[in-house]
Every structure is written in C-alpha cells, then in structure tokens.
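Every protein chain except one is present and positioned as in the full complex.
Our next item is chain A:
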Amino acid sequence: MVTVSIEKVWKIYGRIPAVKDLNIECANGSFLSILGPSGCGKSSTMRMIAGLEHISAGEIRFDGRRINDLAPKDRDVAMVFENYALYPHKSVYENMANPLKLRGQAEVRIRERVLAAAKLLEIAELLDRRPQELSGGQKQRVAIGRAIVREPKLFLFDEPIAHLDAKLRAHMRGEIRHLQRTLGTTVIYVTHDQLEAMSMADRIAVMHEGVLQQLATPREVYNKPVNAWVAGFVGEPAMNFLDCTLEETGGQVRFVHPTFRIAVTPEQARLLEASNRAQGIRLGVRPDALTISLAKSKEESMTGRIFVNELLGGDMIVDVDLGPERVRVKTSTDFAGNEGDVCYITANRDKWHAFSKETGRTIF
C-alpha cells in the first residue's frame, strides 16, 4: 500500500514530448484509472512508474520517497501487461512463483502463496499447464496471479483485459474491482476504454495528447466534464455537439440553431452571461438526456428527420438529422418512428452542457 505522487513529470522521446507536465496524486489503497485514446501518453506514464522508462523531467514519489532512480525490481510494484507476458516455457505454477523465486523466498512459502493466489483467482486446477494451453481469460488470471503473489505496494495494470471478448471483459471488470477491494492495494489502471475506467476506478485521470485534462471521480467526469474533449470521450454513445448562437429576447436567453430555438434556465443564462460568448457556443447533450417524439410537444423542441434506428436489445438509438448535423437519441424500443419521418426532440435542460466554441472549456 502506497501513496503515489506524480509531480511535474515529462516524458520526451527525442524531441517529441509524450507526457507534458503531469501532476497526479493517487491516494493510499485507491483505484486510479488513467484514461485516454492511444498516443495520449498513458502507457508512458505507467512505464515511468514501473521503472521501464526513464523519467525525462519531474519526480515520482512513493509515500514521499523519490523513486526516479530505482531499478524496477527495487520499486516493489507488480505489473500486468496487455499481452499477459507469461513465460511460455514455464508452467502456470512456475510463472506465478517467479517473482517470489527471484526474491529468494523459501520453497514452502512460495507454494503456500501461489496456491492461495490460485484459489482466489479460481485457477488452482490449471497450475500444471503451460500458457499456450490456456484461453485468453485464463492467461489473464495467471498474469494477475503472478502480480498478487508477492503482495506488492502497488499494482500497475496496462490495458489488461483489452484482448478479451466483450462478455469476459465485463466479467473481469467486476473481478478486478473486487480483487482490489479484497486486497486493499493501491492500483493504477491504464485503459482506453472509458467503460472500464468508469466502472472500476475511484478516480479517473483523463489524458489527451500528453496533457492531463481532468482528475476526478467517475461521476464527476461524466456529469461535469471540464471541457468538450472530455465530454465527448467519456460516455457511450458519445455526447452530441451542436454549434449554436445565443439570442436574448424579453429577458430569455435562447440557444439558436437552424432547427431549433430553446431557452436556457436562468442559472445557465447567468453563466453564459459571465463567459466570453462572442465566438458562439457549442451545445453538448448526451443521447439519454434527449427525448424523441413523433408528436410536437408544448415545450420548445428541435425538429429533425429520422436517419436510422438502431435496436440495441433493451433500448434503441435513433440517429436524427438536424439540418446539416446529426444527433443520436436514446429511446425505448416502443418508439414507432420510421426512417425519413419528421420527429421532435426535447432536451433535459438540467443535463445539457455548454462549451466555449474556441477553447472547448465548459461553461456549465
């Protein structure tokens, strides 16, 4: 168990910065997820923590102790790799025993630890097999087993379940979360899958182009994104963005778009007033904050034409053309609209967001 502090850390390859001035504090025993698209610097960050990559500038500290110059083996961290990184010439037991063996532990104690870990991960019957005889999910369990036998201070997960099929992935998410709760060890978990980050982490660090965008709880990242990029990256299906202008008539502020004019709440009007809105506003609204109907409602609504319906089993996603733009609306499967039909969309005004069009910064 350890508190990890990343302070003003840079990673520069040649002349290309991959991580820029990163500051993250990961509390003792918490689950931190580093989330971002490929090339955002999240893996470089993890490799710097593990000691596999030189820290170009700045400092990483474990419980206040600088670890920049420690070799990976002296950092007391365990890492689970994307491609499992099991040793093909060793049995499952030997794979899991490896970290303890390298640290010169007694054979009896090694046996005890490996069997305990195997039982926890439900792979006790696989101990004599070789990695190539295992399925992807089993390999991942062995890789996790190899990490937990040593009881390290810190777990590092580098996209550990990215190669599993969707069903198994959903299952492993729960298992890893449960494991972390059981062991109480600090975890740093790198992923590009926002669903993994949302469902497992205590806190999420969202990175983009080497820069930390937001460090907050999953709820906060989802409900109060700091900018349009985070808002668009987190959430599935993704948030809809509509470029609007503002109009003030009779004390009411409205978003104006070729297909609609909708008033904002007085609180939102005040925030818009305070911001620099000369360049226009980008309205962001998630598919589940929109309601679609074939009948025009009394509320102010957007008028569009249905492009296509996508049935997702429990609910339905409707793609709607709003003039030149297209939005996605989540609705129930009872919705009876057909392609090409005119429809009306109303928005939940408590759940929509406005971003500055030029900086992308959140206004509300």
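The rule we apply is simple: a residue touches a chain if its C-beta (ideal position, glycine included) is under 8 Å from a C-beta of that chain, and two chains touch if they have at least 3 such contacts; residues count from 1.
The criterion applied here is as follows: contacts and distances are computed from a predicted model.
*Asks:* Missing chain's UniProt protein name, "Putative spermidine/putrescine transport system permease protein", "histidine kinase", "Isoquinoline 1-oxidoreductase" or "Carbohydrate ABC transporter membrane protein 1, CUT1 family"?
*Replies:* From the choices "Putative spermidine/putrescine transport system permease protein", "histidine kinase", "Isoquinoline 1-oxidoreductase" or "Carbohydrate ABC transporter membrane protein 1, CUT1 family", the unshown chain carries the UniProt name "Carbohydrate ABC transporter membrane protein 1, CUT1 family".
*Asks:* If I consider the whole complex, including the chain that's not displayed, which of A:20, A:130 or A:349 touches that chain?
*Replies:* Among A:20, A:130 or A:349, only A:130 touches the chain that is not shown.
*Asks:* Using the document's definition of touch, tell me which of A:11, A:42, A:113 or A:146 contacts the absent chain.
*Replies:* A:146
*Asks:* Check each of A:17, A:36, A:51 or A:304 against the chain that is not shown and name the one that touches it.
*Replies:* A:51
*Asks:* Looking at the full complex, which residue from A:40, A:78 or A:226 touches the chain that isn't shown here?
*Replies:* Only one of A:40, A:78 or A:226 touches the chain omitted from view, namely A:78.
*Asks:* Just checking the interface: what residues of chain A touch the absent partner chain?
*Replies:* On the chain A side, contact with the omitted chain comes from 50-52, 71-73, 75, 77-79, 81-83, 85-89, 98-99, 102-103, 130, 132-133, 146, 150, 156, 307-309, 338-340.
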